[in-house]
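Starting off with a structure, shown below.
Excluded from the complex is one protein chain; the other protein chains are retained at their positions.
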Amino acid sequence: MIKAGIVGGTGYTGVELLRILSLHNEVEISVVTSRSDDGLRVDALYPSLRGSIDICFSKPELENLSTCDVVFFAVPNGTAMKMTEVLLDKGVKVIDLSADFRITNVAEWSKWYGMEHACPDLINEAVYGLPEINRAKIQQANLIACPGCYPTATQLGFLPLIENNLIDTQHLIADVKSGVSGAGRSAQVSALMSEIGESFKAYAAAGHRHLPEIIQGLSALANKNVGLTFVPHLVPMIRGIHATLYATLINKDAQQLQSLYEQRYADEPFVDVLPAGVHPDTRNVRGSNHCQISVLVPQKSDTVVVLSVIDNLVKGAAGQAVQNMNLMFGFDEKQGLQTMALYP
Amino acid sequence: MIKAGIVGGTGYTGVELLRILSLHNEVEISVVTSRSDDGLRVDALYPSLRGSIDICFSKPELENLSTCDVVFFAVPNGTAMKMTEVLLDKGVKVIDLSADFRITNVAEWSKWYGMEHACPDLINEAVYGLPEINRAKIQQANLIACPGCYPTATQLGFLPLIENNLIDTQHLIADVKSGVSGAGRSAQVSALMSEIGESFKAYAAAGHRHLPEIIQGLSALANKNVGLTFVPHLVPMIRGIHATLYATLINKDAQQLQSLYEQRYADEPFVDVLPAGVHPDTRNVRGSNHCQISVLVPQKSDTVVVLSVIDNLVKGAAGQAVQNMNLMFGFDEKQGLQTMALYP
Amino acid sequence: MIKAGIVGGTGYTGVELLRILSLHNEVEISVVTSRSDDGLRVDALYPSLRGSIDICFSKPELENLSTCDVVFFAVPNGTAMKMTEVLLDKGVKVIDLSADFRITNVAEWSKWYGMEHACPDLINEAVYGLPEINRAKIQQANLIACPGCYPTATQLGFLPLIENNLIDTQHLIADVKSGVSGAGRSAQVSALMSEIGESFKAYAAAGHRHLPEIIQGLSALANKNVGLTFVPHLVPMIRGIHATLYATLINKDAQQLQSLYEQRYADEPFVDVLPAGVHPDTRNVRGSNHCQISVLVPQKSDTVVVLSVIDNLVKGAAGQAVQNMNLMFGFDEKQGLQTMALYP
Partner (left out) sequence: MIKAGIVGGTGYTGVELLRILSLHNEVEISVVTSRSDDGLRVDALYPSLRGSIDICFSKPELENLSTCDVVFFAVPNGTAMKMTEVLLDKGVKVIDLSADFRITNVAEWSKWYGMEHACPDLINEAVYGLPEINRAKIQQANLIACPGCYPTATQLGFLPLIENNLIDTQHLIADVKSGVSGAGRSAQVSALMSEIGESFKAYAAAGHRHLPEIIQGLSALANKNVGLTFVPHLVPMIRGIHATLYATLINKDAQQLQSLYEQRYADEPFVDVLPAGVHPDTRNVRGSNHCQISVLVPQKSDTVVVLSVIDNLVKGAAGQAVQNMNLMFGFDEKQGLQTMALYP
């Protein structure tokens, strides 16, 4: 039984961590911080957790957090980088769900995130927490940079094609759609139901913060800089990401692609290649840590299409964070993550 | 480890039973029937269950079902009553989620359900599966008539008021709202997203099949015939029931009502009385077996208002069925039912 | 051709006024104010109006507004009462969509709205703008207090019963459901799609600001104080109000009720009594100024049920305001209001 702390327990990622960790046999949630709700019972803010969690929010102080074995940062960018060094020094493992440690190029990070990095030295110590690529490193890590939601769906979709050098990596296209919970639990007109409901739009098409993260990941796989056009869209639903990925095949063979994907992910507990001809649907991973993927080459062209879905709050955030924790502490990788999608 | 069979595994209640039972430590799902999908893998129809269930649909035959310890009927009305007698004779316990055994007055049942009853003798043997009223009987039962979704939310809401003789039982009002999954997974224009989305309406206001079931239950509590106006409504969402209940107080005392409700449900694992002033929200029980309830007397009037929410597919159907099964087999009543609501 | 000004053009009521007035043959929109968006083109904020309106937001100043023939206040409570007197003095007619002039009892108003009234003398000059009750007075009025959305649906539903003295007015029940656009276009967590979508709840059950307005209106009809329990609910949709009204009949006769309602509203252009047995659906008035109503007495009881639907932004706000304007200026009452509901 380890003690876990959550910094930023009032956002959607925080409450999802609470939901998952409450069912985890090896974890006791000992600290949940919130500056604004200090002293309030957690289940007063989140009645869905009544009966499952019995503590109050506390202020985010190093004193309390230091008593934990692992601390999750589920806060906006810029906070984790200020507190991580002290926690690591005290022997606490850190899993950061924000973007503070995702980008290895500090200048690039500052350009996209609009601030100076507080502890650039730690960036290289951080392991990018995508288990399907970095499992061995994660098992040894003390600091995890948990991937973004769009980058998770997109990288898992492109991975087998790039690892096997099958596509033109200079003209990758990722047309990705997200539910609105990705915008977080903060008061903003643009996320009102009256604005989002019954409507669909692209946003940040000229450049989204997840672009450099995806490019960094895919470039590492390709061993060269990739060229990517990434257009995120907002879907009138709460949870789910659907990545539709396009690339030009250098050598095409649709049949092989199906078995290639199946083999690549055969041993992955949370990546599921669907049978040929089946389209993934975000509802089938809603609330679960699974990524479901299809690959096809329509109309015998030389364009390959990959469809990849996750729940942005689970495999795209809190679930993946717990998967990383399981690896770091030697627990069964699936512990706490075995609930199925809620359908319908 | 007991063997469970599900007759009618392709509807929403059936797939929800599969989701819950897959996580149950004491149950092996051995038979899932579907006339139309005989031979098809269950997870081919429901990709949300991939990795969790490894069997195929089979035809609904007594031969297979007789090998089970318990059989759930998750089919339209009229099927369970034809197969139950044989199963009971073979020592199989039966939990019927349809309405076949809910109404003790056979003539009344025939009037509302439009058919003749196939085994009227069994009706009195059936125990109405609302654990908060009938726990002891359920523990001894071989045949359970699982309550309807509207009746569950409505009866749990009115129960403490009627048990304590606090209200005029001749003018009860139940204004109840349901998500569309209650209409089931069958092809019908009235349940299309284009018809239901972004709209709200009452339906069957002149008389809904759940009316006699609620009246029977409340009348038993009151020891006399109650008068009830029940208006069901359709909400543009998938899961959830919200009952707003109104009654005239004979003796009013708002403060006492809060503690009365809290005491009545103090030992109930799945009924949760919210703190005074908090309104329940269907999202907080989405995917969970909980009923959350509030009681208040607005503006110091003599009208009491009760707000009661459940997930129609869980506490209103599959979850309550498993709760009954746990009681019948002596398992922990909460086994398989400890997942929390999916929020947001 | 008259000149119209809109104070508060950036909220949902304001933009709906723009949509309706843009199609009105007798009106030129000459001023649209917004403190925060002063100088911005209106269609830059609202691309749905591109091609239909060619002006910019300006500051809310009496100078500009005085040049109008009519000014609509589509702002939060507390603004209209400060500017109305000067406008009236300059001969400008005022239609207030906020609550500033709705409640004739100033103390009661202050209690519910939490502020002191700036011009109590004007309250009695204001005409409550429900044409189905006050048409003649509206035609003569210079100042209109436009009814709230809940009060419109509720009063139109109860009206024939109370006018004809058919029900016990001490125990009226209004269980009313609203789409989320009623919460307005301001940044608030409680109106986020992630909070509202796929969920249903009651709110303000202990006392909502529209309660005294409804009681005042119904009491005037009844010629005595009525007793009302009013529970508002939030529906996961954008537009629409559905009032489900309950009362105990003093003399019951269902057949007569249908024809009573039909006769009462026979000459009303925007109140439509549905054929017996048909349930109204909010989608059928979405975007239109109509109220659709059904009345029934279920199960031959002595409880009458009335179902009344409107679009909260049209008949519940901007459409009714334009209907009032048409009456005040002697235009055809239906001018600009003839568009049908958008179905599906």
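For clarity, chains are labelled A, B and C in written order, and residue numbers in each chain start from 1.
In this section, contacts are C-beta pairs under 8 Å (C-beta built on N, C-alpha and C of every residue); 3 or more make two chains touch, one makes a residue touch a chain.
Since the model is a prediction, treat every value here as computed from it, not as a measurement.
Q: Quick one: which of B:67, B:105, B:165 or B:194 touches the chain that's been left out?
A: Answer from the full complex: B:194 touches the omitted chain.
Q: If I consider the whole complex, including the chain that's not displayed, which of A:244, A:258, A:288 or A:320 touches that chain?
A: The one listed residue touching the chain not shown is A:244.
Q: Hey, which of A:136, A:202 or A:250 is the one touching the hidden chain?
A: A:202
Q: Would you mind spotting which of B:59, B:135 or B:185 touches the chain that isn't drawn?
A: B:185
Q: Touching the missing chain, which residues of chain C?
A: The list for chain C reads 12, 15, 19, 22-23, 44, 46-52, 181, 185, 197-198, 238-239, 272, 274-275, 278, 280-281, 283-288, 290, 292, 338-344.
Q: May I ask you to list the residues on chain B that touch the chain which is not drawn?
A: 12, 180-181, 183, 185-189, 191-198, 236-238
Q: List the residues of chain A that touch the chain left out of this view.
A: The list for chain A reads 171, 173, 175, 177, 179, 194-195, 197-203, 205-207, 211, 227, 229-231, 233, 235-240, 242, 244, 246, 248, 277, 279-283, 286, 294, 296, 298-299, 301, 303, 305, 307, 309, 344.
Here is the rule we go by: only the chains that are shown with their structure count from here on.
Q: Using C-alpha centres only, name the chain that sits farthest from chain C.
A: Chain centre farthest from chain C's centre: A.
Q: When the mean CA coordinate of each chain is compared with the mean CA coordinate of the whole protein, which chain is closest?
A: Chain nearest the overall C-alpha centroid, as shown: B.
Q: So chain B and chain C: same face meeting same face, with over half the numbers shared, or different?
A: same
Q: Centroid of chain A to centroid of chain B, CA atoms only: how many Å?
A: So the centre of chain A lies 36 Å away from the centre of chain B.
Q: Give, as an integer number of Å, the spacing between the C-alpha centres of chain C and chain B.
A: Here chain B and chain C have centroids separated by 39 Å.
Q: Quick check: what residues of chain C touch more than one other chain, meaning two or more?
A: In chain C, 194-195, 197-198, 236-238 touch at least two other chains.
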